[in-house]
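Of the protein chains in this complex, one is absent; all others appear in place.
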Amino acid sequence: MATTEHGAAAHDDHDHKPHGFWNRWLTTTNHKDIGTLYLVFSCIMFFIGGSFAMLIRLELFKPGLQFLDPALFNTMTTMHALVMIFGAIMPAFVGLANWMIPMQIGAPDMALPRMNNFSFWILPFAFTLLLSTLFVPGGGPAGGWTMYPPLVLQTGSALPLMIFAIHLMGASSILGAINVIVTIMNMRAPGMTLLRMPLFVWTWLITAYLLIAAMPVLAGAVTMLLTDHFFGTSFFNAAGGGDPVMFQHIFWFFGHPEVYIMILPAFGIVSEIIPTFSGKPLFGYDAMVYATASIAFLSFIVWAHHMFTVGMPLSSELFFMLSTMLIAIPTGVKVFNWATTMWRGSVSFEPPMLWALAFLFMFSIGGFSGLMLAIAPADFQYQDTYFVVAHFHYVLVTGAIFAIMGAVYYWLPKWTGHMYNMSLAKWHFWLSTIFVNVLFFPQHFLGLAGMPRRVPDYAVQFTDWNMVSSIGGFGFGLSQFLFPYLIWQCAHGGAKATSKVWDTSIGLEWELPSPAPYHSWVEAPSMATIEHGVASH
Amino acid sequence: MTIKTPRVSTTALAALAAGVMSLAAPSAQAAWTLNMTPGISAMSREIYSLHMLMFWWCVGIAIVVFGFMIFSMVHFRKSKGAVADQHFLHSNRIEIIWTLVPVLILISMAVPAARVLVQTEDPVATELSIRVTGYQWKWGYEYLDTGVTILSTLSRDSNRARQLGSGIDPNSVPNYLLSVDHPLVVPAGVKVRVLITAQDVIHSWWVPALAIKKDAIPGFINEAWFDIDADKTGTYRGQCAELCGRDHGFMPIVLEVKSKQDFDLWLKKQQDALKQPAVTPSETTTTTTTTSQATTPATHVSAG
Partner (left out) sequence: MAETHAPADSTRYYLPHGSPWPILGSVALFCLMFGAVSYLNEWAGGWALIPGALLLSTMFFCWFGTVIGENQHGIYNDQVDRSFRLGMIWFIFSEVMFFAAFFGALFYARNFSVPWEGGEGVKVLNKLLLWKNFNPAWPTNGPAHIGGRADGTFEVIPAFSLPAVNTIILLTSGLTVTLAHHALRATHRGALTFWLACTFLLGFSFVGLQAHEYGEAYREMGLRLSTGIYGSTFFMLTGFHGLHVTIGAIMLTIIWFRVLRGHFTPNKHFAFEAVAWYWHFVDVVWLGLFIFVYWI
């Protein structure tokens, strides 16, 4: 593949960052600045989504309604999920992709820099629309993030706001995904072959395909909601020949790939961190790539495991149960390869590694409960209970969020040029890890004991575990304040970071100085640099 | 009466939270429940053992996998002077093994799961059919071919206590949020079929003791069946399990399981009552009335 033989960045002021808010941030086409914008945005959204979660936990602290009207409670649940998924996790991954992919493949920038700016700047407007629903007549959306009709069609003025917000988020994700694909397929330095790419790049490539295939389907689904509500179509109305369950099929055809969109880049991150702190390259690199691809493929044929109770024909139930169980195999391959990377390694426990290790254990716990949910007859008992809530917070919070934390702690010195406060970072880790388990582990018990999800109030026998869970929640929430503080500190000073940062880090990004130059690889790295920077698989 | 679940006594985890416990007012109905109910029918016990089978497999796998990880972390830690083996990077044999072993494990899970699944979908030879209709926010029941119907809403004292800032301590309300004015009465030892649908939005009819959860979908009928052990008479409770609007949390299901004889007597009495001329208005809202509304499908057209 012919690439930039002579390097890149065809303009005069190479390392000169533009000045002023407008020039630096609003009109920027620089992958690092856009990456920073994404990450800051994501952090803000994490705190907003987290405050909604705190309100949920506050109301559920004990039985009886103390603070929130049931409709407002449902709005909190709905907005919490939408903000966390589309505002916190996905933009965080895109931000990391922006920062790291060009550096890791030896490119000067993303392939389509103007579009890159566009895909970020759509987001604040999308979330303005979404969050404004909290203030409109009739209240915010309260039908759950899954937006099932006919219930969601009872939403007031918030409905079109939510739907158009989702359209915008979808557009942003699609543009971002196109950019990632084009960058990876077209901007690799000569010699950076596909099977030399770091796993973070690989997982993001596959994630981008998932995004392009899944997000338009969500757009279609919510468009149908819009026309059902405002223009009298009958997609989800049995009287007109439609079916409310049809929405669920379309939604989950998006929704299941979506949950892997939120975990594959996390897999990539963990696959970067564990080798570094095990002192040796990733075990079974090829298998890891194939496993990721298999997970992505399977993710499109398992969607109805969210719908075991809707009354599908037996054959469909069987099919979706079995296909879902299959996902455990490639995921297992990944877990085993990570574990074996440590085997006969030289394992050290810097903050990024702590998050990655916690990920390994707790994501697996979430995976196990996922596997239990996949067993259709047993899912009749689990479905729509806190057991499901526990499952997906283990994969999302201790999975995706923990990996993102790990990524930030891993690459922060590269971004800022400073080391951060290690002991504060460890405090953040340990507090988070302890509290997150106090927060979510008891929810398994609640679910099994019969507590439904999406309820503002509950029978008194669920009191004790709910209290435990809420206390864990508050603890986890408060611990998160350490995170922006630590980043702020690191951005404004601290010991100078070397270009390698970690003794044993492998990868092209570590061949660049810290902080990385404004345009990453103005000259494409030479073959020798690549061989040096890439682990020999 | 509470949901019938075994109270697995507190373990280490509960101890962790013991301090928290002291903050809580001692609740009348015991807490710290850890596990699912085995239920009151052969089917629910099948599902329970499926759940336990899965659980123990997961525990087993976790012990092996986590054990391996912990061992590697501890044994190969840098602080102990471990030196990384730069040549231990891949092995096709290992990859094949850890692909095949999970396949076998999954098969051993899938076989019983599929068997139970097939059973749950087999509502032949039922003796009694009950039509269940979800409304925002109550349940309607109709004993097919008898004209007997029941409308079941949250009991009045729960309803009063659950209002925002009511000041009533939920612990003082018997079966808070789990009791209704008119429970569904069913016979034990009889194979009963429930035909589940809804009038407005999707609900889900869930009784943990029966291990039945089926969505109630407007415009469609879903079927489920149960056959309660003859000796398991008593009261069992469940809840709506699909978000259905603001009062989703407040439309419980209460099942009164009677012996076959008692049930027949009860049904007969209800039918006789139907034959009486004009029920007084105050009673129409209560138990036994034939509602024509329950038999004609709603032509739900979305608002707007």
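Each chain carries a letter (A and B) given by its place in the written order, and its residues are counted from 1.
Assume a contact is a pair of C-beta atoms (placed from the backbone, for glycine too) under 8 Å apart; a residue touches a chain by one contact, two chains touch by 3 or more.
A quick note: this is a predicted structure, and the numbers were derived from the prediction, not measured.
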- Item | Selected residue (touches chain absent from view) among B:48, B:139, B:206 or B:220 | B:220
- Message: Tell me which of A:32, A:57, A:80 or A:167 is the one touching the absent chain.
- Response: A:167
- Out of A:68, A:97, A:112 or A:376, the sole contact with the unshown chain comes from A:112
- Message: For a quick check of understanding: of A:72, A:88, A:101 or A:238, which residue touches the chain that isn't displayed?
- Response: A:238
- Message: Just to verify: which one of A:224, A:325, A:342 or A:357 makes contact with the chain not shown?
- Response: A:224
- Query: Footprint of the hidden chain on subunit B, which residues?
  - Reply: 131, 195, 197, 219-221, 223, 295, 297, 299, 301
- Task: Determine and list the subunit A residues touching the chain excluded from the picture.
- Result: 2-12, 18, 23, 26-29, 107-109, 111-115, 117-118, 121-122, 124-125, 128-129, 136, 157, 160-161, 164-165, 167-168, 171, 174, 177-179, 181-182, 185-187, 212-217, 219-221, 223-224, 226-228, 230-235, 237-243, 245-246, 249-250, 253, 313, 519
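Simple rule for what comes next: only the chains that are shown with their structure count from here on.
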- How many angstrom between the C-alpha centroids of subunit B and subunit A? 31
- Message: Taking the touch rule as given, give the residues of subunit A at its contact with subunit B in the complex, in rising order.
- Response: 62-66, 68-71, 74, 142-144, 148-151, 153-154, 228-230, 232, 237-240, 243-245, 278-287, 309-311, 314, 317-318, 321-322, 325-326, 328-329, 332-333, 335-336, 339-340, 342-349, 357, 360-361, 364-365, 368-369, 371-372, 375-378, 380-381, 383-385, 438, 441-442, 445, 448-450, 452, 454-465, 467-468, 471, 504, 536-537
- Query: Which residues, counting only subunit B, touch subunit A once they are in their complex?
  - Reply: 2-3, 5, 13, 16-17, 20-21, 23-24, 27-37, 46-47, 50-51, 54-55, 58, 61-62, 65-66, 68-69, 72-73, 76-79, 82-86, 88-91, 94-95, 98-99, 102-103, 106, 109-110, 113-114, 116-118, 120-121, 161-166, 168-171, 175-178, 200-202, 204, 206, 208, 211-215, 217-220, 222-223, 238-250, 297-304
